[in-house]
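As you look at this complex, bear in mind that one protein chain is not there, while each of the others sits in place.
For chain A:
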Amino acid sequence: MKHIALAAMLGLAAIAPAQAQTVVRHLHITSIPAEVELMNKIAADFMAQNPDIKVELPFLENEAFKAKLTTLLQSADAPDVFHSWGGGVFYEQAAAGVLRPIEDVLSDEAKANVGTAGVSAFTAPDGHLYGVARDVSEVVLWYNKTLFEQAGVDPASMETWDGFLAGVQAFKDAGITPIAIGAKDKWPAHFWWSKLVVRLAGQDGFAAAARGEGDGFAGEDFVKAGEYFLQLAALDPWQEGFLAAGYGDASGYFGDGNAAMHLMGDWDYGAMKDNSADKNGIPDEELGILPFPTIEGGKGDPTDTLGGLGGVLFSRNASDAAVKWIEFFNSTENQALYAKDAYYIPIAKGAADVMTNPFKVQIGQNISNAHWHALFFDQALGPNVGGVVNDVSAELAANAMSAEEAAEMIKEAVDDEL
C-alpha cells in the first residue's frame, strides 16, 4: 500500500509541470492532409521553444464549422483561437462580447507584418482589433488555353463585356461548354453578380448600398449588373445540369478539360486538380488567368479585385499565450512554408515572395495593386443578406428572375437588417 501511495505521489510530481502548461486551442478548417501536417510541424516547433505552452489544433469541416461556431463561442468549451473570414459575421461576434480585443497584446511587429489592410479587416466597428489576418484570395477567370485554340477565341478579345459575350458565343458554336459553374452551392454563381457589381457600382456605390442609402441595392447600377448577368445567362453558357452541380462538381468539370472557363478563387488551382477524374487537372502550361471583362461606363476601377481576407480571431477566454502562438504561426518565416506549397497566399510581409507558382504570384500582385479588394459579398453583407445575394445569383444564372426583382430582393433583405 505504501508503495502504491509513493508511486502515485511521484507520478503526480512528474505530471505537475505538464499541468502548469497553458493550453492554447486553435480551431481550424484545414482539410488537405499535407497542409495539416505543416500546421502540426509549426505547432511542434513553437512548443519546443515554449515548453510552458501547449498548442492543440482541433479541426472542424467547413460547413460544420459555420453551423457550430455560434454555439461553441458562447459555451465554456470555446476555442482560444479560431479560423475566420473578414466581414459581417465577425462584427456580430464582437458586439456580443465573445471576442477578446488584442490591440494591446499584439506586438507592433506583428501588426506591421499584416499591413493596414490586414489590421482593418479584423478591426470591428467599435475600434478594437480582435484578430490577425493570415491570407488573401482572389476570384479570377481561369481558362483552358487548349479549348480557346480549338474554338479560335483570342483571350485578349475577352477583355470587354461585348468581346466576352462574343467569345462565349464562339464556344457555343464550336460545341464547347463555355463556362463551368456550381450553381447548386449558389455562392459560385454570386461571384458573377459580385464581379459585375464591382465593375458597375465600384467601391463607393457598393458601400452606399450596403448602408441602405438612396435606392440601395435596387439602384440603377445593381439592376444593370443583373441585366448584364442575364445577357450572359441568355447564351446558356453553363455546363448541362449546372443547377444540380456543386462547387466540387463544377471544379472537376473544368479540371477535366470540359469547359473553357471557370470564375473561381485562386484556391481552385489545387481544388481543380483534386476534383478532376485523373487528379492531375489541367497542366500549368494549358492553364491561364483572364481579367474579368471591363464594362464601359462602369464606376469601378479596372484594378479592383474580389476575394477574401482570412485569418484568426481570439475568443473571450484567449490567453496572452494564444496571441504569442499566432505571432509565431503568422511570422513571415512560417507563412513562407505555406506559400512555397501554394496552399494560400499569405498576407505576412515577404512570405509570398517565395511563391513559385506563377498563378499565385500573379494573383498576389493583382491584390497588392488593387484600388479596392472587395470582400466576398455574401460574407461582407452578413449571412442573411449574403444568403439572398446567393439566391438571386443562382436565379439569374438560370435566367429565372428579372434584374429588377433580383435587385429589389437584395434591397429588402438589407432594409430588414437595418
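The rule is simple: a residue touches a chain if its C-beta (ideal position, glycine included) is under 8 Å from a C-beta of that chain, and two chains touch if they have at least 3 such contacts; residues count from 1.
Methods note: contacts and distances are computed from a predicted model.
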- Message: Can you match the unshown chain of the complex to its UniProt protein name from these: "Sugar ABC transporter permease", "3-methyl-2-oxobutanoate dehydrogenase (2-methylpropanoyl-transferring)", "Branched-subunit amino acid transport protein" or "Coenzyme F420-reducing hydrogenase alpha subunit"?
- Response: "Sugar ABC transporter permease"
- Which is it among A:31, A:157, A:365 or A:384 that touches the chain not included here? A:384
- Of A:39, A:98, A:179 or A:290, which sits in contact with the chain we cannot see? A:98
- Message: Take the complete complex as the reference. Which residues in chain A touch the chain that isn't displayed?
- Response: 66-67, 70-71, 73-74, 89, 92-93, 95-98, 183-186, 240-245, 253, 382-384, 387, 391, 394-395, 398, 400
